[in-house]
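Have a look at this one before I ask anything.
A single protein chain has been omitted from the complex, and every remaining protein chain is retained in its original position.
Presenting subunit A:
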């Protein structure tokens, strides 16, 4: 955009953006406020935008009803391991596909990309049987191994490869003349320059793992092993009805890291994806 908007245009543009924001902000607002309302107020009509009566006991109940701290830790450490692992694998694989000439490199890359086309619902049963035979059912291993070697990592590899291809080859040639071997070039030249892409990969991998739902409910059966998305479904009364305010309190706590990640890293995220040509 060039030039400043006129004051009148500014009002119009900002007004329009505020209206467009409502569908995005309202659910979050509703989730947070409902988590501190008595359950009877949640479905009041018209809805209460600002809660009139506060009930903060919901947050304590979250921890009473389930080993929520343990579950929170499960989600956190699994997401951390998956993120670091994926960044490691995808950056190296992406670099290899971008820069190292080896037989059938392109064919191999195509085959790897095909992994993205298979929905996880298709592979979950075979995976279950494999992990069962390895004695890994009801452990966290599937939640770590499947993303690191599955679709999220493939996507990450694609993003990294595109970024590495776009880096000027001369930089690496200069490094070769300067006396660096392939791995050092990767570590000291290519990887530092690929930080925006790596950041984007880190963010979406973290979010993907944090939000993983199908795999936990298939592979995990004991509550102290649960991850958060799965735990959220467990706040029900004796008849299976949802305890809305408690569930929303748990959901609020679950959403916090996601919000933090987005606020801190949104610029990085968009830059990283923009470079791959995936976004406008």
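To be clear about the criterion, a contact is a pair of C-beta atoms (placed from the backbone, for glycine too) under 8 Å apart; a residue touches a chain by one contact, two chains touch by 3 or more; residues count from 1.
Heads up, the rule we're going with is that contacts and distances are computed from a predicted model.
The unshown chain of the complex is recorded in UniProt as "Carbohydrate ABC transporter ATP-binding protein, CUT1 family", chosen from "ABC-2 type transport system permease protein", "Carbohydrate ABC transporter ATP-binding protein, CUT1 family", "Electron transfer flavoprotein subunit beta" or "Cytochrome C". Annotation: of A:177, A:238 or A:256, A:177 touches the absent chain (contact as defined above). Only one of the listed residues, A:36, A:93 or A:189, touches the absent chain: A:189.
Residue positions on subunit A in contact with the hidden chain: 168, 170-171, 173-180, 184, 189, 192-193, in rising order.
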